[in-house]
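Below is the structure I would like to discuss, written out as structure tokens.
Removed: one protein chain of the complex. Kept in place: all other protein chains.
Right, subunit A next:
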Amino acid sequence: MINMPAETGTLKDGTPESRTGPWRSLWQRMRTNRSVLIGGGFLLLLILVAVFGPLLTHYDPSKVDYSTKFLKPSAAHWFGTDHNGRDIFTRVIHGMRLTLSVGFISVMIGAAFGIVLGIISGYYGGKWDTIIMRITDVMLAFPGILLALAIVSALGKSLFNVIIAVSIFSVPTFARIVRGSTLAVRKLEYIDAMRTLGASDSRIIFRHILPNITSPIIVQATLRIAVAILTASGLSFLGLGAQPPTPEWGAMLNDGRSYITEHPHVALFPGLSIVIVVIAFNLLGDGLRDALDPKLKK
């Protein structure tokens, strides 16, 4: 771990890496990082479940059948059934798609806007930097889930609006991080040299800045998906997101709340599923941070 390159990512001139290039050493570090392996493996499994899971079960996630109401977990119904007699395992599996999609989509939208704003702020500086940073200050002044909550309350309750709200909620964090990394790269001498040689701003940004700031963006995006999933399921739990009978986990918890005293399994499994998915993203994010940012190495 002595000859660690200062920046990870592509080589600075963009040539394909040699066998000992940064991508390779990055891969080495990721492969030997336990958190990346466990978190990433776990996540892969969860994605497979989301894609192929519905094939594992022959129950209908939303068909109501009162004759099978509140069955305890058994061989026929692994997670039991809910107040409408629906198989909870089936609903949880279908909910996996929703949860992962909401997490990925909202963070991708939030990251896209955040990266653009962060680069403008960090690369051009000056007036735009001041304006953009003041706006992020204001957005970050809303505590936790509250900004997303306020936006959904105005737009109206739906899973789509939750995605919009959570995306907006993610923008300032990305803008901040990208700005910081952009500033650090921009100050490097070779960027000055490129400019002196007449490289255009867009060439510098796309060929040199962006590749050099991918690591913090990837780390942030991974950890942020965890936050996005918690926020989105929280909003659905409050009745502002996915509406019944959609098998969204937060909505399932809200739906099953009234029966929890008599039938705890109704709330146990959707909640555990959220925990497991969020742990996978947090583990992967932690591991990636250690692997991608050698300076932070313990």
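The rule we apply is simple: a residue touches a chain if its C-beta (ideal position, glycine included) is under 8 Å from a C-beta of that chain, and two chains touch if they have at least 3 such contacts; residues count from 1.
Heads up, the rule we're going with is that contacts and distances are computed from a predicted model.
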{"item": "Name per UniProt, for the chain absent here [options: \"Peptide ABC transporter permease\", \"SRPBCC family protein\", \"Sarcosine oxidase subunit beta\" or \"Anti-sigma factor antagonist\"]", "value": "\"Peptide ABC transporter permease\""}
{"item": "Of A:Val49, A:Ala112, A:Ile135 or A:Ile204, the one touching the omitted chain in the full complex", "value": "A:Ile135"}
{"item": "Residue among A:Tyr59, A:Tyr123, A:Phe174 or A:Phe237 touching the omitted chain", "value": "A:Phe237"}
{"item": "Residue ranges of subunit A at the interface with the undisplayed chain", "value": "134-135, 137-139, 141-146, 149-151, 153-156, 226, 230, 233-234, 237-240, 250, 253, 257, 260-261, 264, 267-268, 270-271, 274-275, 278-279, 282-283, 298"}
